Each structure stands twice: as C-alpha cells, then as structure tokens.
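Of the protein chains in this complex, one is absent; all others appear in place.
Chains: A and B, in written order; residue numbering restarts at 1 for each.
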Amino acid sequence: MTILRPSARRGFLRRNGSQTIVVALLVILMVVGSLVSSRFSTLANFMNILEQSVTLAIVSLGQTLAVLTGGIDLSVGSLISLASVLLSGITNGDPGMVVPAIAIVLGLGILVGLLNAAAVIWLKVHPLIVTLGTGAALQGLTLLYTMGPAGKMPLGFDFWAFGRVLGLPVGAIITVVLFAGTALFLRYTPLGRYIYAVGDDSTGAQLMGLPRAKVLLFVYGFSGFTAALTAVFLVSRFGVGQPYTGANFTLTSITPVVVGGTLLAGGRGGVIGTLLGVYLVSLLNNVLNYMDISSHYQLIVQGLIVIIAVSVYVEKKRKL
Amino acid sequence: MLTLSNVSKSFPGVKALSGMQLDVRAGEIHALVGENGAGKSTLTKIIAGVYQPDEGQMEFDGEIAHWATPGAAKVAGIHVIYQEFVLFPHMTVAENIFIGHERRNALGLVDHRQTRRDATELLHRLGVDIDPDRRVVDLSVADQQMVEIAKAMVHRAKLLILDEPTAVISGKEVELLFQRLQALKADGVAIIYISHRLEEIFEICDRVTVLKDGQFVASHSTAEVDRDRLVALMVGRDMKELFPPKADPAAIGAVVLEARNIRAAGRVNGASISLRAGEVTALAGMVGSGRTELALALFGGLEMTSGEVVIGGQSFRQMTPARAIEQGIGLLTEDRKGQGLAILLDVASNITAANLDEISRWGLLDRSREDTIARGEITSYQIACRGPQNPVVTMSGGNQQKVLVSRWARTCRKVLILDEPTRGVDVGAKAEIYRIMREMAAKGVAVLMISSELPEVIGMADRVLVMREGTIGGELTGAEITEEHIMRVVTHQNAA
Partner (left out) sequence: MSDVNMAGVPAAGEALRNVLRRYALHLSLLAMIVVSTLVSPSFLSGGNVSNMLLQAAPLGMVVIGQVFVILVRGLDLSVASIMATAAVVATSFSGQDKDAALIFALALGIGLATGLVNGLLVAKRNVSPFLATLATMIVLQGMRSAWTQGAPSGNVPPFFRILGSGSIYGVPYNLIITAVLALVFWVILSKSTFGRKIYITGGNPVTARLLGINADRVTIICYVISGGLAALAGLILSGFVGIVDNWVGRGFEIDSIVAAVMGGVALSGGRGTIGGGLIGAAILVVVFNAVLQLGLPIQLQIIIKGVVIVVAAAFYVRRKAG
C-alpha cells in the first residue's frame, strides 16, 4: 500500500513525452539518412528495414507485457535459441513436419512462460532471478540437443522472412497486426487493465481481489509465445536453427520497451511505444550502415542513443 | 451482520489477538477504538480475508465465514477503505472506481465511455467535483479518499470498514463523508468505523467496541458512555489532563525564524510567518491549503520559487535540509513511514540519523555512544521497544512517532516543525508528545505545529495561524483561540 503524494499536473506532451522524443529521433534519423546516401531514401531500403525489424519487434512485444507488470523476462534469448533448433531439427527438411514442429515450438514457449510465472507466484522469487535461471537452464537444454546448427527447413519456408504481400514484407504485416491486437487487448479487456493494475501496485491488486496469478501466468506465457514466434521468423530467415541464435535478444528486447516509454517499474507505458522503439533501433542500424561506420562504432552509437532517449525525457524531478 | 467469537491470531513472537469478540449489526455504524497495538489492524485484516485466524469463528450475513483470500471476502460483500488507500496511482479515477467491476459493452469488452459516465454520476452524487479522467496520483489526498468511497459504493458492500477515514480530511469533507455514511446506513449497510478521534465517534457512531492489548474490553452504545470513560477503557487507567499548560506570555522570547513571502510548489502563494522562542504556534487550515508545502519549503525539502527565510542572522533564498539542520531547524514530516523514518533501520539509527556527526569519530561510527544516546532517549520518552536495536518497522505508530520526535528534539536548537504529529497515534502517546512539545518550548525552541485536529490546536497553541489558499489568512492569540473563531477564519466568513 502506498501513501500517494499529490504531484504537479502533467499535460499531454509530458505524459507522452518519451514517445514524442522517439518520433523526433526517428525523423532526425531519416533526415540524416537521406543526406548520407541516396540509396537510403528508396522504397527498397525501407522495406528492408521493416523486414529486418520483425524479429526484434515480436520478442519485444512479449517483453513489454512482462515489464508492464513490473517484472521482466530474461529467458527469451535462450528460449529463442531452443525454439529455433527444435524447429529446424524436428522438421529436418520434411514439409509435412513444418506445421507440427511450429505447433510444438509455440506450445513449448507458452509452457516455459507458465513455468516462469509459477515460480514468481508460488515460489515468490523476483522475476529477474527466475527468468535468469530459466534462461540459463534453457540454454543448457539447447546445447544438449545440438552443439551446432540442427536440421534444416524445406524450401519456401523463407517466405515468412522474405516474402511480400501487396508489396509489404509479410513479417511486417504480421507484426503490425500483432501489435494492434495487443494494444486493443490491453485497453479494452479487463485482463488487459489488470495487467496495468498489477504493475502499478501488486499488493494493492491482491487486496482488491484482482486475479494476480492469472495476470502473471498470461503475461509470461505470452512472452514465451512471442519468443517462440520470433524463433520461427529467425529460422525462416536463416533456413536453419542455431544454438546461440537467440543470445543477443534478451537484453536487446528490453531497449525498445524502455525507450518507448514503458517503465521498468511497471504500470505505465504500452506496446505502441515499443514498436516505435523497435523502428528507432532498426533505423539507427540502417543509417549507421550507410554511414559506413564500422560495426565497432555502431555499438558505441547505439549505447549513446539509448542514453539520450531515456535521459532527455525525465520525469519531472521533484526535490522530494 | 458480522459476529466474531473467540478469535485469536498470533505472529512469530507476538499474540496479536486473543479471545476477540465482536458483534456488528446491519444498518449501524460501529466504532472500533483502542490504542495503537491494541489489535484493530489485525482484526480488520482477518475480517477482510488478508489473514486467517488461528482460533475462533466468524459469521457473516448468517453464514460461517472462512476467507482464504481478500478476494473471497470481497465477493461476499466486505469492503475495506484502508488508511493508506488502495488505489492504482497511474490509472484514472474512473478506472480505479470500477476496477474489478468493469463496465462492459455488448461484446464483453471494457466500455471506457460508460465507465467515465458512471464515474461522473457517482462522484456527483457524492457531491465532489473530480475529473474522472485524471490520474489518481495527481489528486489531493482528500479527493483520493472520495474515490475510495466511490469504490465502496460500486462494490455494494454489505459491510464497510473505514480505517482512520478522517485522518487526512477536515471540515466540509468530513461532513460529506458523514452524510454518505448515514445514507449507506439507511440502506442497511453495516459499517465499522476505526478512529482515534473520539468526538467524531460520538457524533456519528451508534455503538463502540474497545480493544486493548489484543483483547476485547467492552462494547457499549455511544449513548451510554462519555469520552473520559472511553479513554479510561482504552488506556486502562485514568487519564489526567491531556494538554500541558500553555506558555506564560512573558516567557515568550524573540523571533528566531522569519519567513517572508514564500512561494513554493504552486501551493504556497506568498506566505509570511515569524516564529518566536518559547512559543507554540499552530498552523491550522483546510487540507490542501499549503501548510505541508510551507513547512517543507522552510526546511528545504521543497524548492522556494521566491521569498526568503531569515534565521540566525542570515537570510536564505534557498534552503536545503542540510542547511536547515545546521541552523537548528527540525522537521517531523506528515508521512512518517514514507518520509520520516529510515524504515529498514533500528531505533538507535533513527534517533541519530539527523546528526551523524554526534556519533562520528574520524568518519567512523561510535556505536557505543550511539547506544548510550538511544537508551537515554528510550527511557526519557518511554518508547516501548526491546532496546536500541529494535527495528522500527514493527513498532506501533505512537512509538515510531516518539522515535522521530526524539531525533529532532536532539538536533533542533531553534525551530521544531511538526506536521500532524499525532496522526494515527493513540491517546497515551499523544499525551507524551504534547508534553515533549511543551518542554521544547520551555527550553526556548520555537515550535510550529501543523494540525487538522481542532481540539489539539486549541489545547496546545499559544498562537494560531490560519492558512488559506497558500497564504496566512489570519492570526489568533490568547482568548481568541476558540473553535468557532478558528473555523470562521478558516472558512473565510467575516467576523460578526
């Protein structure tokens, strides 16, 4: 229970400040990009960016929900690795196995998520620690299954990563649909509202009799699901699953979430901000490539951009 | 409606309740009184399903009641308005009111427009003007309480428990609250009213149950007992006069602190006050008039957008807590758990916290000196604890407050500001705190007491300043300090 202090009223701009900053940065980047190279402002390039951002977007979507409840899911990277090797391993070139393999992998993702949630709810361990542990365990399981690339996907499976529908990348369309659906869910269903409530005040939610357990099970299950889905797209992109393929995704799935205005403390933010954050990161990578900046410096710039994005918009700091 | 028999509950190391009995009827307002530590909070939580009793039986609405979770109690029709509220700070008023009972449309989806409309109507019926789209964290505390009450109405509670409801509101808001409670009572709702403010209990409650040390003492109708008898039952002994005698006007010294034209946080709009040594000044006013903000500004906890504070021959346009402490100012904040206490630490650490230099030698802590100091304070203030290493988090409100008072009494040489010093404090500890305040004044300290409890203001103050909308609206001394006179200045009616 918190004693609430009255604070200064915030206008629209202040309330959506971080999203405004992200949009501003996006615009600036686009201007910079077009100045840097003529090939930047082509339709092909933008389609490229959309295509490449699909995987980050999907995993960040699940992560957003976890963060909204005041938690975090650090197991997504390992889950992606496991899911991808299982997918290509089980399929192993047989087109008839594709659908079952996808189903298995998605189911696995949900299961892992439920397990995470269960540990948080009943063992009462902080989500950071739980998902860290599960992540480590999953990575071990992945390596048990295979130490290198496993199996392969049949021809045509790369449609998901590279295909176009009505000129737009398939993945991008699916991404937008998923995000829109989730945004509507968060706004218009009771469970969606409870997600915010649990993040805002978890004890309060329990006192009010809200189904905290159900919320957490759903949120982490969903995060596991999106991680597995990300793996599907990754495998589509590379044609085969690899045991370390998800390693980077854990921490990088958090950046768009936070940059987009969802606070790690929970209870505030949303998926639209995350999508903007994803595009910011992708656009940044793209522009840096055109600027011919070696990948070494790219890392530096990425880090700096993150710092800028989150520190320029600061909750008005009261002295108290 | 609700009956408890022989209910007991223990926690590691303490027996919080034993052999408790309670009987609340539908359509009555039943008061629950007792000192801090008497067991009221545990009792409430058992009724609400947060705790489960070790022994005993509970009957609600004619059936045996066993709540495993707060949710179960809620579904059965029990609703609690906790002293610290259970609101979701970053969600809107409307959403908070209907959380758990969302207004849905034909598709089963949440209908935000209907929610907003229903919330507006509900707030209207309560007679308050709150924008349902505002986030709860942006509201004043009094408004937040109204939101809580609106919530209770939505839940169609059969039993409503209010824990210290008037701790943070006063005047007109209290009247509104009482009207609402009467309406609910007429609807057949059973209401449990927990409060330290005995005057209110006699005003609005039908019966009262007294608890002491986790046990049932007595249950009477409010017509049968009077204030003194009630206090005697609560405390277990006869209470002598609560307030120590006031200062002899001749003993009041020179001005030690002068604040000129202070503006801060949008709430203080050009307030000027001066405080004199040996004098207890009360700062009265409605909740939201800017008193807490003024105190914080004087202490440096809030930024002053303009104005100056003159103390010790120096003028400060910007105060900081470090400077204030150095100048001999102490501030006992309104929110002891959230701002005042180092809640994770023990008694000794809390007592010495404002003046670490006192126990520091070459940058290292002198633990034995700290221990000696703490023991001294524990004895002289009669703080109930197992010793200087006792964690403050387990202590009762009154004792926590004593720890804080002792902390500041040690360090402030010139000015002691106390913001609602007896809020949530039981009668026994209240008397102690008043005594300490008077002692400080006698030593030459200028005491400024912010209080929303009129009896306290009238009983303690040598001088009353009334704050209204950010400035000082009036000053009363001596014989002028009466309830009527103060209320008139507070509500800005012209003197007859």
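As a convention for this text, a contact is a pair of C-beta atoms (placed from the backbone, for glycine too) under 8 Å apart; a residue touches a chain by one contact, two chains touch by 3 or more.
Note that the structure is a prediction, hence the values are computed from the model and not measured.
Taking the entire complex into account, which one of B:Thr209, B:Thr222 or B:Ser396 touches the absent chain?
Considering all chains, including the one not shown, the answer is B:Ser396.
Quick one: which of A:Ala24, A:Val99 or A:Leu128 touches the chain that's been left out?
Only one listed residue reaches the unshown chain, and that is A:Leu128.
From the list B:Leu184, B:Ala354, B:Val405 or B:Ile450, pick the residue that touches the absent chain.
Only one of B:Leu184, B:Ala354, B:Val405 or B:Ile450 touches the chain omitted from view, namely B:Ala354.
Check each of B:Lys15, B:Arg104, B:Arg260 or B:Arg435 against the chain that is not shown and name the one that touches it.
B:Lys15
Since one chain has been left out of the picture, which residues of chain B touch it in the full complex?
Where chain B meets the chain not shown: residues 11-16, 36-42, 83, 163-164, 213-214, 299, 301, 320-326, 331, 333, 338-345, 349, 353-354, 356-357, 359-360, 363-365, 384-386, 390, 393-397, 424.
Considering the whole complex rather than only what is displayed, give the residues of chain A touching the chain that is not shown.
119, 123-126, 128-130, 132-144, 251, 254-255, 258, 263-264, 294-304, 306-307, 310-311, 314-315, 317, 319-320
Heads up, the rule we're going with is that only the chains that are shown with their structure count from here on.
Once bound in the complex, which stretches of chain A touch chain B?
Within the complex, chain A contacts chain B at residues 1-10, 187-190, 192-194, 196-197, 200-201, 204-211, 267-268, 318-320.
Any idea which chain B residues touch chain A in the complex?
It is residues 48, 50, 69-75, 80, 82, 84-91, 95, 99-100, 102, 104, 109-110, 112, 134, 136-141, 144, 265-266, 296, 301-303, 335, 337-339 of chain B that touch chain A.
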